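Every protein chain of the complex appears in place save one, which is left out.
== chain A ==
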Amino acid sequence: VRIRFPSLVHSAMSGEEEENAAELKIGDEFLKAKCLMNCEVSLILEHKYEQLQQVSEDPMNQVSQVFEKSLQYVKRFSRYKNPDAVRQVREILSRHQLTEFELCVLGNLCPETAEEAVAMVPSLKTKGRAHSDEAIEKMLNDLSLVKRFE
């Protein structure tokens, strides 16, 4: 692993960009997002996998290894597998006034109770924010419904 310093144009996605036909379309909300849940990364990397095989001269080289290991990791630690489920998860979480970061942590760790959710994302209970236990439980309940219909 080495260090490289290209010029950083943006650290976030621009809302105005067009979807490139070669890129995976998983929904408008996703493309405007800055942070990605493991399940979203899993879809991206699976899609890219074939492309990587075509371009790389040596499939067993170090570069492919990092890609494959990342794919292995996100597949193992994703609760949601198909693109519709992934899209629904982001939609549900987007309705609850969460930051990008909070949304992804919850989508990754899938807490079962409000208590667990707050333990993982303590910022949910910061003063001034409206997240009652009932609101959190409702959100987690909506999420658990997504899993059932996969």
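Everything below uses one rule, namely that a residue touches a chain if its C-beta (ideal position, glycine included) is under 8 Å from a C-beta of that chain, and two chains touch if they have at least 3 such contacts; residues count from 1.
Operating definition for what follows: contacts and distances are computed from a predicted model.
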In UniProt, the chain not displayed here, chosen among "UspA domain-containing protein", "Anaphase-promoting complex subunit 4 WD40 domain-containing protein", "LLGL scribble cell polarity complex component 2" or "DNA-directed RNA polymerase subunit", goes by "DNA-directed RNA polymerase subunit"
Touching residues on chain A - with respect to the absent chain
1-14, 17, 20, 22-23, 33-38, 40-41, 44-45, 48, 51-52, 54-56, 62-63, 65-67, 69-70, 72-74, 77, 101, 104-105, 108-109, 115-116, 119-120, 122
